[in-house]
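Only a single protein chain was left out; the remaining protein chains are all shown in position.
Showing chain A:
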Amino acid sequence: MPSDELAASLAACARGDRGGLKRIFDGEAARLIAVAERILRRRELAEEVVQDAFIRIWTSAHQYSPERGSARGWIHAIVRNRALNMLRDGRREDTVEDDRLETLRESDQLDHILSAWHALDQNSRLRECLGTLDEMKRRGILLAYVGGYTHGEIAGRLRLPLGTTKSWIRRGLSALRECMA
């Protein structure tokens, strides 16, 4: 759904029109579940997050204004925040079934997350700017945004000290801001 239609649907929600919420659901739920699943790694948790997020979208729709960025960015932020909350509450730890399986999944998961960069549109400015970063910085940013990893988890995956990881990510973010300005 185009972002201006999303904004109009949010305005409908703010007026108490459930049709607006249904339109957002029909247009966006499938991708939002996938976004939450990349963070939570479990479909049923992702569905639970999206269910909660839609109630939140409904009750908060009146707070959205263009000053808060695109309607899509605002909707995604609600889903992402709820997924991250669930993750930090330790729900993802439930996914550990046995060590070997977890290791296999872990490496698949890393590839899956890092592939998001290649999946960006060829003409995307973000793709180009991520391409100008050192590999470690790029990986750190993708692991955080796409996979919901913490500084500590990223340090572990990249085999870097925590302090180094934090400062690399910070420098990567700063370079991206400049590149995309």
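Here, a residue touches a chain if its C-beta (ideal position, glycine included) is under 8 Å from a C-beta of that chain, and two chains touch if they have at least 3 such contacts; residues count from 1.
The definition used in the following text is that contacts and distances are computed from a predicted model.
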Among "Molybdopterin oxidoreductase family protein", "Anti-sigma factor, RskA family protein", "Ferredoxin" or "ABC transporter permease", the UniProt name of the subunit that does not appear here: "Anti-sigma factor, RskA family protein"
Missing-partner contacts on chain A, residue numbers: 7-8, 11, 14-19, 21-22, 25, 29-31, 33-35, 37-38, 43, 46-47, 50-51, 54-55, 58-59, 62, 65, 67-70, 72-74, 76-77, 80-81, 84, 88, 116-117, 119-121, 124, 126-127, 141-142, 144-146, 148, 150-151, 169-170, 173-174, 176-177, 180
